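Left out: one protein chain. Kept in place: all the others.
Which chain is which? They are A, B and C, in the order written, and residues in each are numbered from 1.
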Amino acid sequence: MSTIVSLPDQATARIPKRNYITNENGILSWLLTGDHKRIAMLYLISITFFFFIGGALAGLIRLELLTPQSDLMAADTYNKVFTMHGVVMIFLFLVPSVPATLGNFLIPIMIGAKDLAFPKINLLSWYLYLAGGAMTLTAMITGGVDTGWTFTTPMSTHFSNTNVITTGLAIFIAGFSSIFTGLNFIVTIHRMRAPGMTWFKLPLFCWAHYAASILMVLGTPVLAITLVLVVLERTIGIGVFDPTKGGDPILFQHLFWFYSHPAVYIMILPGMGVISEVISTFARKRVFGYTAVAFSSVAIAVFGFFVWAHHMFIMGVSNYAVLVFSLLTMLVAVPSAIKIFNWAFTLYKGSITFETPMLYAFGFMGLFTIGGLTGVFLGSSGTDIHLTETYFIVAHFHFVMVGGMLMAFLSGVHFWWPKMTGRMYPEKISQLAAVVTFIGFNFTFFPQFLLGMLGMPRRYAAYPPEFQVLNVFSTAGASILGVGYLLPMIYLIWSLKYGEVAGNNPWQATGLEWQIQSPPLTENFTTIPVVTQDVYDYEWLERQKEHEVTHVG
Amino acid sequence: MSDKFENHDVNAGHTENEQHIVSPKVYLAIFGALVFFTALTVGASFIEMGPWNPVVAIAIAVVKATLVVLFFMHIKYSSKLMKLTVGAGVFTFLILVGMSLSDYFTRAWGQW
Amino acid sequence: MSDSHAVATTADAVHHEHPSYQRHHFVSMEQQNETVSFGMWLFLLTEIMFFGGLFTAYLIYRNWYYPAFVAASHTLNIVEGTANTGVLITSSFTMAMGVWCAETKRHKGLVWSLIATLILGLGFLGIKADEYHEKYVLHHIPGTSFSAQAFVHPSEEALKAGEKPIAPDMAAKTEVYFSLYFAMTGMHALHMIIGIVLLSGMLVKAWRGGYMNGHIAFVENFGLYWHFVDIVWIFLFPLLYLISRHQ
Partner (left out) sequence: MGLSPVLWQFLVKWMTNFAIIPPEASRIAPQVDALLVFMTLVSLVGLVLVGLLVTAFSILYRRERNPVATQIEGSTLLEATWTIIPLGLFLVMFVWGSVLYFRIYTPPPNAMNIYVVGKQWMWKAEHPGGQHEINSLHVPTGQPIQLTLISQDVFHSFSIPAFRVKREAIPGRYTTVWFEATQVGTYHLFCTQYCGTQHSGMIGEVDVMTPDDYKKWLASSTSGVSLAQNGERLFASLSCNACHSGQPDARGPSLADVYGSKLTLSSGQPVLVDEAYLRQAILNPSAHITQGYAPIMPTYQGQISEEGLISLVEYIKNLSSNYRVQQTLNTSTLLPEQPDKATAKGAATQGVSKP
């Protein structure tokens, strides 16, 4: 199979001596850095750490569900394990994953800026993230928490006697990390663009992050205040969510989902941004209908605020509210459909190669399509009654988040790895890993759709024996999936030392980030670029290369 | 170098480099208005107006807040982007309040 | 493969003299100032939504338990509440004047405005503390010590003032009111305290002659924050203190 990879001559090629990694030495130069690229790397390390913690917990869950009885662990342990899995994966991995690592690293470079608008706040947000993570781990080690990541009242306020307060405050703090990241991105994209970098020359990656940032800035504080109220209710018993004192537990649901539904768009939108970049690069084509894809991101962000009560259809909200929220849910599904088809048609008349990031992107498209369409099953109120709170929800959510978001994350990490480290990852084994991940994923989560259809409720430590076969499939798939995730971990670390030198633009991609050295200088650009070319302008790139050949070569 | 940064930002629409300095007279007038409206809202709450009491109270609060935002916080003299930002905040706030309340108000409509 | 910057076609070698307070990644001071104030506004948006959750809760329960909200609201000290509104509005005014003084480089004016703002801010908290203390005495702080007895059997003077006894089940709902009262004014007071800490630091710097070189982004943005806290109070005051005072 042919490839577009063009690496410099390995015999002579060297990683540039001066770059953001070698610029300063010593641990303090990392811990006190204001450089968005270094902070991105710090984030990359810390979210990987939490991903493997969350993954280990997922492994425990799957092992427990291998048999119908709760034999590996007692029911309360199981409850703590799945709660921690949810909390760690959602608040400490999925929410910061692409934005805090790839977004942090790339957004300033993509728009031609030297750094994010507020480098110190960027660093602060990493420390807040760490503080939140440390508190979560503390809560986990000192007895765990068993409310589920949704902290449903009055369970979390009056009936659970586990570390709800610690975990709640941990999420509160991690939430502010997310707010600051989002705030930084919005300001940066508005104010720091290089001359000539108009809104419609922004890479779709930036549009997606812009949309996600709006959700972070406007949604997260509502979660924060809700958790504060839960903590106050636990500590002094204020009774805002307590039915015995006249409070309404459904109000908690409203406030919680006002954040937590947009949160899934916070998680998926940056992934969609990655996919746009990757598909364009490996099809050598401008993204089909750039404007539609850009605006669909913003549409998802705006509509994302209008649909939260679809998590509460059977919870006794008013039937009129159910109608309205169900209708709006159907509307928010449309921009996602637009994106999928636009990506598919980007391939049309392209010149396609199949490097690892592209394989992950294909995986994303398939799995996200399934995840999105099954979301419609749940958005339609009549079928929601049967499917909600079963493994169907679990499968749907994991198709979107793990199948969608994690695929996109891995796609992006591979795609920008040469830029971040200056070295290529080994192509063959990483293609293998992509395929293994895809197969393992389907084995793990597709049976869960069937379990959900059959009515198996989620969060069950023990289940009726007739569901065992599908659960065994799922657990078997999870072990394949685990291998799929460990492989990149290993070969990416290996490539740090032994990978081929990547050069500036191994993929022949058009983004500004590919026109500078890899790894970039601390200040990204020696002089601020003036953007004259269009976005995804491959013809410009060709001319540029010819120009170089005639003048340099 | 700085001149290159002007006016390329078509949508953001920040056009003025000169910080608009609001004169103390304006501040004093706004301060007077705020004190007046505070007295008005306290007074209004002692008058029986039926369902209009909360409406009047909220309306006066909105007027006061608008005055503060426009003048003390300089939004009147700021770029479109800033105005849009404030608008977005208010809009999302209203979504949160309005759509949550819509559930509560319509619960009484049916037998549910 | 050349080593870099294919894009940066126009080599712009002209370097202006940058003031020391310009951060390296900004091209110009205008860009820096606009960026910082935009960032501040976005932060205020998160604050709006932060209080938004509380306002939602307030509006729902006010609708459900209107009699309890009326009765509980009447126990608040309207004189202190109104005085506090005045204090906060005045502090907003002095803060605005402080920003003006900084803009026009009036050192004395800035220092005195900030001192006035600080005193007014502390005054607000003082009055608030007195109100909280009154609630404590009356057992109106939610939690174990809460008692709604005063609403079921109002005292002689309350009856004279026109208060009517309310049924015990509705009286119990005053706890929801006071929960929200303390949550909302408590969050507001917390913002005030944070503001006063920042203000003190700013005052010290201003005292030593800071903010006179035109770099007044901190003063301006602190002003935005302070006004925002004022706005929150502008809404809290009628919602909490002025429910059907005529009854």
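What we mean here is this: a residue touches a chain if its C-beta (ideal position, glycine included) is under 8 Å from a C-beta of that chain, and two chains touch if they have at least 3 such contacts.
In this text the structure is predicted, and so the values were computed from the model without any measurement.
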Omitted-chain contact residue, chosen from A:F362, A:F397, A:F415 or A:Y491: A:F362
Selected from A:I338, A:I480 or A:V530 as touching the chain missing from the view: A:I338
Residue of A:D115, A:D146, A:E277 or A:E500 touching the missing chain in the full complex: A:D146
Among A:M330, A:I429 or A:L486, the residue in touch with the chain that has been omitted: A:M330
Missing-chain contacts mapped onto subunit C: 65, 67, 166-170, 172
In subunit A, positions touching the absent partner: 1-4, 70, 75-76, 79, 146-148, 150, 152, 154-155, 159-160, 243-244, 246, 249-250, 283-286, 288-292, 313-316, 319, 322-323, 326-327, 330-331, 333-334, 337-338, 340-342, 344-345, 347-354, 362, 365-366, 369-370, 373-374, 376-377, 379-386, 388-390, 450, 453-455, 457-464, 466, 468-470, 472, 538-539
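The rule we apply is simple: only the chains that are shown with their structure count from here on.
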Whole-Å separation of chain centres (CA-atom averages), subunit A against subunit C: 35
Subunit B and subunit C: spacing of chain centres that average the CA atoms, whole Å: 15
Subunit B residues counted as touching two or more neighbouring chains: 1, 4-5, 81, 88-89, 92, 96, 100, 104
Sites on subunit C at which at least two other chains make contact: 12, 27, 31, 34, 38, 42, 45, 49, 52-53, 56, 60
Residue numbers on subunit B that touch subunit A, as the complex places them: 1, 4-5, 8-12, 81, 88-89, 92, 95-96, 99-100, 102-107, 109-110, 112
Of subunit C, residues touching subunit A in the complex: 1-12, 23-27, 31, 34-36, 38-39, 42-43, 45-47, 49-54, 56-57, 60-61, 64-65, 142-144, 172-173, 175-176, 179-180, 182-183, 187
Touching residues on subunit A, where the partner in the complex is subunit C: 8, 13, 16, 108, 112-119, 121, 179, 183-184, 186-187, 190-192, 217-222, 224-226, 228-229, 232, 236-240, 245-248, 251, 254-255, 258, 503-505, 512, 515-517, 521, 523, 525-532, 544, 548, 552
